[in-house]
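Yeah, one chain of the complex is gone here, protein chain that is, but the others are all in their spots.
Take a look at chain A:
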């Protein structure tokens, strides 16, 4: 684990615009009934390089597409678009012996050591399988190689004829590592290699991986949601959110000086054993991760971001702004039950609207329900205006009123990941927004 990796050399793995969509409603029957296929954008335009000998961490919440990215990168799944260059060749164009070569050079260690080993094969056969597939040497040479591998990863050679279910999680993960190393690969994708293990075993496996990297000059892509694992082992880190990379940089920079609000929030969510924990301003993330079927426009993090950029001409406190944005989101999704406002059928909807006399009371009751904070007078007025539209169930008008005033650059434009040493995809860091950063903070 070298602390500094000069990014000058030609990268070993170069990912460019990698996309992987899954399609829902895409069967013959669905087409027959005219249902449009829905794209689940698991991986949506990843671009990064992995240099020889380094460990790149890929971190993000569950469901952000990390594992899909890893599998697509190894061509275990075909990509929707994009290219991955390994040693200068596009992985998705490989055929025949070139593909076989790639399969030898790039290996994967899976998260679940219980399903990654075939329960009906002995562990000796499991580790020997790669050698059999690639026809490496005569049989006794293969056996010897398996024995060497077993010793290297810290397993007893006596156990060669046992079945996977006889081993603990940590031992099974060692078997998986031995299998991945059998063909002397250059590049390993480690897909949450420790998340299924006991804490005490995690460190052993991580140290084993670190030792192996030094010994065999391996390059790692470590996929994990565990920030301490990432910090322990990685040279550089890429932070993923909803199928996109939001920030990428050297591990120290990411942990000590995170730029993207999402990275900050991720780091803040790690519990720390410290007495000043109580004073720490914890920005825990509100809300759920949006669905990758219908990701938010512009910056994908904007629906949860604690630092959304308000329009230039708007004076507003960030928390007020967040409250209004959330309200607008609900109005646009029509996610408010108007019939139950006020309770006890206080307001009667006839033909979609309530009697004009009741509108003020209705707005008061509705505001009570959907806003949990007192807004400054100017904004309260605007919001009330929008809520009044809901008295006649005019969702579109309500949404439009709020959008005209409050629309943020974060929802209009998709931020680019820059090119420099520590790029980040956030409008706060766009060139012409420098002063905005100060405003928001």
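Criterion: a contact is a pair of C-beta atoms (placed from the backbone, for glycine too) under 8 Å apart; a residue touches a chain by one contact, two chains touch by 3 or more; residues count from 1.
Rule of thumb we're sticking to: contacts and distances are computed from a predicted model.
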{"item": "Undisplayed chain, where the name is taken from the UniProt record, one of \"Homoserine dehydrogenase\", \"ABC transporter permease\", \"3-phenylpropionate/cinnamic acid dioxygenase subunit beta\" or \"Digeranylgeranylglycerophospholipid reductase\"", "value": "\"ABC transporter permease\""}
{"item": "Which residue of A:12, A:43, A:117 or A:190 touches the chain not shown here", "value": "A:117"}
{"item": "Sole residue of A:74, A:305, A:354 or A:370 that reaches the chain not shown, by the stated touch rule", "value": "A:74"}
{"item": "Residue of A:14, A:55 or A:107 touching the missing chain in the full complex", "value": "A:107"}
{"item": "Interface with the undisplayed chain - residues on chain A", "value": "27-28, 71, 74, 76, 99-100, 103-104, 106-108, 110-112, 115-121, 129-130, 133-134, 163, 165, 176, 179, 183"}
